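Below is the structure I would like to discuss, written out as structure tokens.
The other protein chains are all here in position, but one chain of the complex has been omitted.
In order of appearance the chains are A, B and C, and numbering begins at 1 in each one.
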Amino acid sequence: MAVQSEPDYSLFTAQEIEFVAEDELIEIVPNMRMDPLNLICGDFGPFLPQIAAQVPLWLAVALKKRGKCTIRPPEWMSVEKLTHVLEAERDSEREFQSLPFHYVEISRLLFDHARDDIPDGYMVRSLTEDIRDVRFHKVQSSLESFDGRTSAVQIKSLSAMEVNIVRPFVARALQSFQKLDSLLPDTDSMPNNQPQQADKAAKGRRVLRGR
Amino acid sequence: MYGRKASQLVKELTGGEKGQLKAFNDDLFNQVIKECSSHHVGLQALFRNMQEEGLDIQTTRNADFYGALIHHLSLTRNKRCLMAYMYNRAEVIRSLKWKLGRVLPNELVTKLSNSEKEYFKGYSAALDAYMNEMNLDLTVDMVPPKDPYIQVRVLDDIGEVLLTDRSANLARYSMHFLKRTDAEQYICQGLMEELLS
Amino acid sequence: MDSESGPADKPSGGAEELEALVSTTDVELLKRAWRNEKAAPEILRFETHLIDRVAGQLQLMEETVDDFVETGIDPLTVSLYQMDLDRTQFLLRSYLRVRLQKIEKFMFHILKTNELHDRLSKQEKNFTRRYSEVIGKHLEESVLLNLPDNYQSLLRQSTTSEEDDMVPEPQMDAFVVCRAREYVGPSELQDSNKSLATDLLMEMEPGELFFIPFKRIKKLLENGKVDLV
Partner (left out) sequence: MGSYYDVDDIIAEEEPVSAVFQKPANGVGIDPSAEKNCVDQGSKVELPFWLANELCQRNAVSVLVPPCFDEKTRLEIQADPACVDLRSRSPYFYEFGCKMVPIVADRTLGFLLFSAFRSRYKDVLTKAHTASHVAAPKILSRLTKEEVNLYEAAQSSVAAFKKWRIGGRRFHPASVLGRKRRSEE
């Protein structure tokens, strides 16, 4: 529609995707003493100096900002792991490596607020960005290969932010395809009507079985 | 061609930035309303012809009938354009309530028709009533929260105001540490800006 | 916390297994309701009990925070509680807002469809009634009453229309992104427009993401078998 009251609440903003990611748990090491927190979103603590605790990311960032803890980056956020992921992403034209659903948001939050807690921070950051770029190009090329006659599209290993970036375009394009497809005679629509894979991550998955 | 003016009216909704509002086009709007009346006059004249000739309007398919049909179709087309013009503008007008609160700046008021001004009031009242029943202000928290307080600079003389937790003198160019939900509306109205820490 | 935690590509179990591990809080449920509501083209059932519980928790938390301030608990603790409160408040507000927006958009469709009207909360029904009068009056006074008698309806283009051909309805074939919470077989994903044979090819494993027309997973969403992302 040409005139829209903005904002359109039915779309998720990047900030909203980040908000969801902030509920992911992460390990912190406090440097202070604090009683347990009985929050609406759950109970956390007690917090004791040098004793690791699991808290939601937003809480970790809030404490870190006030100099009350260090954050332990998640396991996948190491140069070694990420180098491996990047290589694998590059080696395969279509497959996506498995990364946490919120890897983009988590890494940005940690880079912004806890850079000193990430060993080899600079490397980790550039690896993460490279991975994201490689994956994004892959998404793009799999989008380009749609044959337009699909009734559903699988996007198994895309992360939350990646889904959100491609959503407006893909949803719109698929709807246009669907509409134009309905103009065609029915005869040859059958063989192509299976869900098309946007990625082929897990080999031997059953989605396409049964032809 | 029939319906041309009506489609011009609809085209007024396009172009320009999203969420912007052009002044209500009284002149064009009234011309389209007039066109509706003249289609109706034309339609009735043709039906009268048919009746005078003793023909059944339901079943006769002569030149008079097809003429009448064209007038009827043009009338519904014009109606669709008029309605779409009002309806889509109404959508933007509703968003004003969300962004600017109950009182609109003059520059916007002048862009509204009288009925639209009433509509804005009516919508505001319906929404306020709902928020009262829910005991919750829905016009704040439009962006996911971070810290409870944010730093702002005042851009206009707002003066002494009552905030959630205290009163404050919001003089032009003064800086404050305000509750996020207190600052949000002022920023939206262009009276303050957020300062990044 | 979030049923999404962990690798997106877990070999088995997925959402269900994870959910069994963490007790699902009301905030989690609210977040799910919020996401579903945001992503679905039509209005979903109002989560009456959940919203009541959340509202109760919010009030309690507000009182707690006020107490903290009065008793001089350290400001850090207060602000952490405040942030938790703010996050839940945001979800609640955003949830209610997106519903209001759908009500405004599909007002007349909702008013004439009992099944949809029943999905609204009591307060939403009041709002619908009030607002439908406001928009009705506006459109009548500016357009409809200026038209010839047979063209004055708000729902029908003219008295010769055979149905309510002016009423906007949600696009049920809009594509949404959904994620299965449990295994979904082909028979549950039937697409009434296509022959059964093509649907035999389609199934969903827990945790898998799909772009799919909303109407095909509408029932699954209502049964809690899938979530919108």
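Following the convention adopted for this analysis, a contact is a pair of C-beta atoms (placed from the backbone, for glycine too) under 8 Å apart; a residue touches a chain by one contact, two chains touch by 3 or more.
This structure is a prediction, so every number in the text was calculated from the model and none was measured.
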**Request:** Using the whole complex, pick out the displayed chains that touch the missing one.
**Result:** A, B, C
**Request:** Kindly state which of the options B:L28, B:L55 or B:L73 is in contact with the chain not pictured.
**Result:** B:L73
**Request:** Decide which residue listed in A:D43, A:E75 or A:E144 touches the omitted chain of the complex.
**Result:** A:E144
**Prompt:** Out of B:L28, B:L55 or B:L108, which touches the unshown chain?
**Reply:** B:L108
**Request:** Kindly note down the residues of subunit A that lie in touch with the hidden chain.
**Result:** 1-3, 6, 13-15, 18, 108, 112, 140, 143-144, 146-148, 161, 164-169, 172-173, 176-177, 179-181, 183-185
**Prompt:** Touching the missing chain, which residues of subunit B?
**Reply:** 1-3, 7, 10-11, 13-14, 17-21, 42, 45-46, 49, 61, 63-64, 66-71, 73-74, 77, 80-81, 83-84, 87-88, 92, 95-96, 99-100, 105, 108, 143, 146, 150, 155, 183-184, 187-190, 193-194, 196
**Asked** Which subunit C residues would touch the chain omitted from the figure, given the whole complex?
**Response** 165-169
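Everything that follows uses one rule, which is that only the chains that are shown with their structure count from here on.
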**Fill in**
Between B-C and A-C, more contacting C-beta pairs sit at A-C
**Prompt:** Nearest chain to the global Cα centroid?
**Reply:** C
**subunit A and subunit B: spacing of chain centres that average the CA atoms, whole Å** = 37
**Prompt:** Per the centroid of Cα atoms for each chain, what is the distance between subunit A and subunit C, given in Å?
**Reply:** 22
**Asked** Do you know which subunit B residues sit against two or more other chains?
**Response** 94, 144, 147
**Request:** At least two other chains touched by the same residue of subunit A: list those residues.
**Result:** 16, 19, 62
**Message:** Quick check: in the complex, which residue numbers of subunit B touch subunit A?
**Reply:** 13-14, 18-19, 88-89, 91-92, 94-95, 98, 142-144, 147
**Request:** Would you mind writing out the residues of subunit A in touch with subunit C in their complex?
**Result:** 9-12, 16, 19-20, 22-25, 34-35, 37, 39-42, 56, 58-59, 62-63, 66, 68, 98-102, 151-160, 163, 167, 170-171, 174-175, 178, 190, 193-195, 201-202, 205-211
**Prompt:** Given the complex with subunit A, which residues does subunit C contribute to the contact?
**Reply:** 1-2, 4-9, 11, 25-27, 31, 35, 38-39, 41, 57-58, 61, 76-77, 79-81, 83-85, 87-88, 90, 94, 97-98, 101, 173-177, 189, 191, 194-195, 197-198, 200-203, 205, 208-213, 216, 229
